[in-house]
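Apart from one protein chain that is not included, each protein chain of the complex appears where it belongs.
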Amino acid sequence: MIPLSYYLTLSAILFGIGLIGVLLRKNAIAILFSVEIMLNSANLNLVAFSKYITPSQASGQMFALFVMAIAAAEVAVGLAIILMIYRNMQSIDLDKLNIFKW
Amino acid sequence: MDVSISLVIFLALAAMAIISSLMVVVGRNLFNAAMFLGAYLLVIAGFYFLLSAELVGIMQVFVYVGGVVVVLLFGIMLTSQMINVRLVSALQQRVLTLVVVAALVGLLVSIFSKTSFYYISSAEAPRDSISLIGKLFMTDYVLPFEVISVLLLAALIGAVIIAREEGRQ
Partner (left out) sequence: MLSSAELLNFANSHGIPLWAMDAFIAALIALGLFAAMGLGFMVQVYMERKVSAGLQLRYGPIYVGPKGSLQLVADALKFITKEDVFPSSAEPWIFRLAPVVMFAAAFLGLLVLPFGPGLVAKDLNVGLIYVLAIPSIGVAGVIMAGFGSKNRYAILGSLRAAAQMISYEVPRSLSLIGIIMIAGTMRLSSIVDGQGIWYIFLQPLGFLVFFVATMAELNRTPFDLAESESEYVNGYHTEYSGMRFGFFFFAEYMSLFAAALLTAVLFLGGWHGPGPVILAPVWLLIKVFGVIYVLMWVRWTFPRFRIDQVMDLGWKVLLPMALVNILVTGIIMSV
């Protein structure tokens, strides 16, 4: 069996890549992509733990399925908000969204 | 499957996951980034199959590749003027981000390499994990299950209301 730490290391790296995307990209849709990368790396972690620590209870798999449902909802609402912003401001640069500042 | 083959598969999948996620993050063209995101999500589904979580793997394909990626592609095409616009963060922010992320990942990896997981179970996964998951959804996890269904309904209605053009009844 592959050591558990391989999976954990991989998911940490993928999480880091996603985090870079969230912090560096200014395009709102690209940030949505990066959030998906992070969510999936966390899911990978959960399923790996489920297989190695509690194989008979499948609790990690349950949580992965819940995360997927939430991610789907998040994308639908997030994209609707981005489309609304684009329609009103003709831009999806998140740094320009500072109309609440004065 | 013996260890060496599954290790080879793991390493190949890992390389593909890292490359495709990097392409998503650094790519300039959003449409290509979405393609690589689809590839990344498929690779993650491959990992689930490797971990013998077939249901999660197939739901990953169903929900993410068939649903999320397609919806994101819709979003890209509807904001198509932005597809090749280059938005670059300030140098200061870039350096800071890289340092913080490198520190975080380094910390996590060093913790994982030093921890020995005492609880690794030698029990085999149940042969029919699908019916087990189905039972758990209706017994132990029934409350989160119901909450999720309400959340999805709210997201559905909310997305329609937000995205609808104003002035149209």
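Odds and ends about this structure:
Order of writing sets the chain letters: A and B. Residues in each chain are counted from 1.
Throughout what follows, contacts are C-beta pairs under 8 Å (C-beta built on N, C-alpha and C of every residue); 3 or more make two chains touch, one makes a residue touch a chain.
On a predicted model such as this, the values are computed, not experimentally measured, just so you know.
Across the whole complex, the hidden chain's contacts among the shown chains comprise B. Of B:L7, B:V26, B:L55 or B:L96, it is B:L55 that touches the chain left out of the display. Touch with the chain that is not drawn comes from one residue among B:L51, B:V69 or B:L136, which is B:V69.
Interface residues of subunit B with the unshown chain, by the touch rule above, are 2, 5, 31-32, 35, 38, 54-55, 58-59, 61-62, 65-67, 69-71, 73-74, 77, 128, 130.
Operating definition for what follows: only the chains that are shown with their structure count from here on.
One finds 6 Å separating the Cα centroids of subunit A and subunit B.
Taken together, the subunit A residues at the contact with subunit B in this complex read 1-2, 4-10, 12-21, 23-27, 29-30, 32-34, 36-37, 40, 43-44, 47-48, 50-56, 58-59, 61-62, 64-66, 68-77, 79-84, 86-87, 90-93, 95.
Put simply, subunit B touches subunit A in their complex at residues 3, 6-7, 10, 14, 17-18, 21-22, 24-25, 30, 33-34, 37, 40-41, 44, 47-48, 51-53, 55-56, 59-60, 63-64, 67-68, 71-72, 74-76, 78-79, 81-82, 85, 87-89, 93-94, 97-98, 100-102, 104-105, 108-109, 112-113, 115, 117, 119-121, 123-126, 129, 132-133, 136-137, 141, 144, 148, 151-152, 154-156, 158-160, 162-163, 165.
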